[in-house]
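All protein chains but one are shown at their positions in the complex.
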Amino acid sequence: MQLKNIFTEGAITANFIADSIAKHATKTEIGGHNIFLGQVRADQIEDKLVVAIDYTSHVDMALEKMHEIREAIFTKYPLTCMHIHHSLGIVKAGEICLFVFTSSKHRKAAIDACTECVESIKAELPIWGKEIFEGEGYQWKENK
Amino acid sequence: MQLKNIFTEGAITANFIADSIAKHATKTEIGGHNIFLGQVRADQIEDKLVVAIDYTSHVDMALEKMHEIREAIFTKYPLTCMHIHHSLGIVKAGEICLFVFTSSKHRKAAIDACTECVESIKAELPIWGKEIFEGEGYQWKENK
Amino acid sequence: MKIEINFYGQLTDKTGCSSFLMDNPGTIADFKKLVIEQYPNLSNAKFTIALNNKIALDNEVIPENAKLALMPPFSGG
Partner (left out) sequence: MKIEINFYGQLTDKTGCSSFLMDNPGTIADFKKLVIEQYPNLSNAKFTIALNNKIALDNEVIPENAKLALMPPFSGG
């Protein structure tokens, strides 16, 4: 089985998101879309400023796990479609690193599925973020 | 006081949404954005097909009410920003008629505020949709 | 001073009118009675009344230069 790729090298651009939205104009059974975007924060950690996050993943495992999450969410919610994109490599502060996009006939399914998908991605996908400090140094990101 | 306008003539375009997302790249305290998009469905009603919705509003009252909703949501959630756009006039099936965009440091506030805002817009803003049928005829939309 | 009345949404189908002026009838309850007399199709319509952009209660007194709106259930979004 060919697993759907979710990884993009570098940041996810606003134009990519716009194209993705525009593609749904032909799906006239959709009444509501929900989109979550993760953006890299310029956190201040003691006297250091985060200027980027460098993402790595255990890619094969992440894609298998994402496939399971997707199947479970499609079983649970009446969705028309769901698209997931996550960055690998360097994403600068202010840039988008995660794009989750769900669509359904009525809004509730799209909203609930999107939120559940974001939580699952953060908790279950083997992805790691290295917060790169201005100048030099880094620390490994921790999800709350 | 000058109330913020939320109304756009006709559909909200994917490019408009992209521009709105891109403008937040300088706000590097944001960690999560949530976006809800309402799209006009081509519902089949008995033997009639909805091809567009024609939106009208009691505009002054809608803007006052939206201001109240906005203030209440900003008091309740630690948001960085919130943007709301609703169409007036004709929006064709497949086009976007509602765009709600919330941003916050941590994702939960953005997600919860966006959902609450969408519910309030649907329940409390004096806006009416006339579902235009293919050929001729129409019916007034009802929110569930 | 006349007060201004606006109909919205499907109410305009029932009244065939979007806006008119009338003498101040006193309270919202008085107004409701008069407007239904003038537009009998409204008697079985669901609507709320806004007085100067706020939802109004039956016992409210209509001030001078008021704007009233008859609004069917909202269906935005």
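All chains are identified by letter, namely A, B and C, in their written order; residue positions are counted from 1 within each chain.
Going forward, contacts are C-beta pairs under 8 Å (C-beta built on N, C-alpha and C of every residue); 3 or more make two chains touch, one makes a residue touch a chain.
Remember, it's a predicted structure, so these values are computed and weren't measured experimentally.
Asks: Taking the complete complex into account, tell me which visible chains touch the one left out.
Replies: When the entire complex is considered, the left-out chain reaches A.
Asks: Just name the one of A:19, A:60 or A:134 that touches the chain not displayed here.
Replies: A:60
Asks: Among A:32, A:94 or A:129, which residue is in contact with the omitted chain in the full complex?
Replies: A:129
Asks: Using the definition of touch stated at the top, determine which of A:97, A:114 or A:132 touches the missing chain.
Replies: A:97
Asks: Could you list which residues of chain A touch the chain missing from the display?
Replies: Considering the whole complex, chain A reaches the absent chain at 38, 55-58, 60-61, 64-65, 86, 97-98, 118, 121-130, 140-143.
We adopt the following convention: only the chains that are shown with their structure count from here on.
Asks: Report, in whole Å, the distance between the mean C-alpha point of chain A and the mean C-alpha point of chain C.
Replies: Spacing between the chain centres: roughly 49 Å.
Asks: Which whole number of Å gives the spacing of the CA centres of chain B and chain C?
Replies: Whole-Å distance between the two chain centres: 27.
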